[in-house]
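Excerpt of the complex: some chains, original placement.
Think of it as A and B in the order they're written, each chain with its own count starting at 1.
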Amino acid sequence: MVFLHTGGEGGGMTTATLHPDVETTAEAIASMEVRGAATIAGAAADALQTQAEHSEVSTAAEFRNQLRAAARRLHETRPTAVSLPNCLRYVLDRMEGDSVEELRATTAAAAAEFSARLETAQDDLGAVGANRLRDGDTVMTHCHSTDVLSCIEAARDRGIELSAIVKETRPRKQGHITAKALRELDVPVTLVVDGAAGRYLKEVDHVLVGADSIAADGAVINKIGTRSLAVTARERDTPIVVAAQTVKLDPATLSGHTVEIEYRDESEVISERERDDIGEITVRNPAFDVTPPRYVDAIVTERGQFPPESIVTLMRELFGEQTATPWENE
Amino acid sequence: MVFLHTGGEGGGMTTATLHPDVETTAEAIASMEVRGAATIAGAAADALQTQAEHSEVSTAAEFRNQLRAAARRLHETRPTAVSLPNCLRYVLDRMEGDSVEELRATTAAAAAEFSARLETAQDDLGAVGANRLRDGDTVMTHCHSTDVLSCIEAARDRGIELSAIVKETRPRKQGHITAKALRELDVPVTLVVDGAAGRYLKEVDHVLVGADSIAADGAVINKIGTRSLAVTARERDTPIVVAAQTVKLDPATLSGHTVEIEYRDESEVISERERDDIGEITVRNPAFDVTPPRYVDAIVTERGQFPPESIVTLMRELFGEQTATPWENE
């Protein structure tokens, strides 16, 4: 365990050490032991709450510095994880007061509040998504999304009968995970390869996918293959719905920043033996693609449903316009 | 080896037996030992030629009956293989004469002619396709097509530098075969999963795919995933070209018949172990899909290039309008 010096910024201010839980959490996020947008955000909120509650500094300025340092430490672990800035902004924006005690109270309360909202977000989203589904509907899924499953589960809880066509979603075939989860909800499942999806769209009432993140211009960043699915679904006039908690909204895109697409290891696409057999080739394995809002009919969140072109309104409500990140202020 | 009685139809006419090569060929086609549209057509032409040359019947009527019986036997082996009726029609339509000798000569000559044309067709097609390619172009492929490779090989032979983006083409990953063949032509290859194709279309100058068969309404039946690729390519204004010898043109579609899509074994899609882990699901594995002509820019054949909406003209030139199959005439 490493104790970090957080001083230095703040001029002649005395330094202070972060609570060990912050570092533990940071390392767990960095190593992807803690993963998934909501799980990461929840862990970060807990770490900030612990830091606030156990801070031993004696001045308000030191407290603020310390909390910002904790946020920085957490943020740097996975700078592209969209849910981290969501959490950090929420808590730091509510850190208010003139004394350490006041600051401690407001910060801890904000962190607790964020965690509480996170806990119910997926169920609330599921309730909204289920409202779009009707008895007898067929849903097509891509990849694996717990937000999507939450919608289907909520519908099943109300006794709505659904069936599903599940795309396997190469390269990692997360469709298999989705298929299994749907079977546990007693939903009849038809599994198809990605290239076969188009052939089944005429039987589909809703294309229902999750999101890795959502941008202020309404673009949906999701597992590779989503855009082709959306384009093809629109060509057949099948509605495409994105289920995404607000923790997936990327505040940096409000000021024009674009989302960097991650490239994963080629071993997901081809085995070493297959590759050796082919000869010298390049393998490209982008994890995500970008679906423009014109191919999406609705984004379902725990705060209700939105046309993708209006999600910017919710983002501004949640994050304001400020482009600076509060953990870098002073 | 089985000697077949071909008599019966034709009333009191004496029966005659087919040459054993016809049966051998029929069995080889039925067992898929002989496979591939052009290979099947070539084998059928050879069998008809042998039958004509070695027929031992003594009347013109018997000769005609016997040749029709041979055609029927060959046709029934794989009634959906589009190249079989192509061959059988070509030869039987040219069976002319009043004596056995005349019939023997015209029939054997027609079969030989068909074989000769078949032999040069792929190279001729390649020369046409290569004319569309320019130095520095990038081609995207789907599945594995020797007609496509013929175009690229012809271009390479002229010193044209090309690069290729190869879709792996689930479930059978024939993209790997294509990648290997392209490497042998010294074409730089980038391999991607099917869902990632859209992300690379902006860099692509030609989507170049083969065909399983082509219908009179201009629809292209090809490996599952072709339609989505074509729809997405059109959305980005990337030309899509189909390379298909005329042996892929399905004469039955002239009279409105549609092409039956084959469903293959689910084991291509999912292993038994994966399936057991998921639970009770349906797996659908259509081998082909149907791309309407509005998503195809050109069909390249050994007889030149055509907009898909005009391929019917070439079909009528090759097959006429008669809807009856000549091997069923009397």
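As a working rule, a residue touches a chain if its C-beta (ideal position, glycine included) is under 8 Å from a C-beta of that chain, and two chains touch if they have at least 3 such contacts.
Being a predicted model, the structure only gives us computed values, none of them experimental.
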Number of identical chains in the full complex (with 2 shown in place) equals 6
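The rule is short, and it goes like this: only the chains that are shown with their structure count from here on.
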Dist(centroid_CA(chain A), centroid_CA(chain B)) in Å evaluates to 47
Chain B partner, complex, touching residues on chain A are 166, 168-171, 173, 176, 179-180, 183, 188-200, 223-228, 231-232, 235, 269-270, 274, 277-286, 289
